[in-house]
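What follows is a set of notes on a single structure, which appears directly below.
Excluded from the complex is one protein chain; the other protein chains are retained at their positions.
The block that comes next holds chain A.
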Amino acid sequence: MAAANAGDVEVVDFDSDDDDLMDDDAPEVNPAPAAPRLRSTIAAGGDSAAARKTKGRGFREEPSSSRPLVGRTDFDSLGSDDGPGPLRSFSVCAAIEGWIILVTGVHEEAQEDDLHNAFREFGQVKNLHLNLDRRTGFVKGYALIEYESFDEAQAAIKAMDGTELVTQIINVDWAFSSGPVMRRNVRRRYVFVDVVKCIRLFICIEFLVRAK
């Protein structure tokens, strides 16, 4: 059995549409377009320049039962009904009630104190996790910071994103989101909101005009 053929079959099985369709709760969540792209790229085989290079035992083996996530629909979907935007981490880990931001680009010799000092002005830092690379002992480059309120977290993001910390530029953003990374849909939602606002405005203006 040719390894390449087995590899093609293996990958197609894994990225089946069944898996993607079944976990679509909100209408805008549709990773299915991604699946055909993966499949078609691989199904094209070695004769297509765009085909993926595959490597590993996973392509040579039969699909095993060790795919517990595939096809399951009974996942706790956290926050995906609420539309796009940041997600309060209470839903993610029940013991953590606050709002978690992710800081990336952290200098590898940065200390927890450096981060704490920089971020405490926006609110009380309830939690700070500076991930270490266990192999080198240096900072892995990212940190998670938790604030109690949305406003505090957002203020920290606005103020600190793109600024310098310990000689390196950091990026700050929300860790969790209520919706998928689909900018097309996000734009659509904003447009809808704007249209509604405009209509309300026009109605107000019309009333005012008629009242005169």
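Following the convention adopted for this analysis, a contact is a pair of C-beta atoms (placed from the backbone, for glycine too) under 8 Å apart; a residue touches a chain by one contact, two chains touch by 3 or more; residues count from 1.
Keep in mind that, in the parts below, contacts and distances are computed from a predicted model.
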Among "Histidine-containing phosphotransfer protein", "Translation initiation factor eIF2B subunit delta", "Mago nashi" or "DNA repair protein RAD51 homolog 3", go ahead and choose the protein name stored in UniProt for the chain not displayed. "Mago nashi"
Looking beyond the chains shown, say which of A:Ala110, A:Ala153 or A:Ala175 touches the absent one. A:Ala175
Missing-chain contacts on chain A, rising order, are 10-11, 14, 23, 29, 31, 33-34, 37-38, 41-42, 50-59, 61, 65-69, 72, 74-80, 86-87, 91-93, 95-96, 100, 102, 104, 127, 129, 131, 133-135, 140-142, 144, 146, 171, 173-184
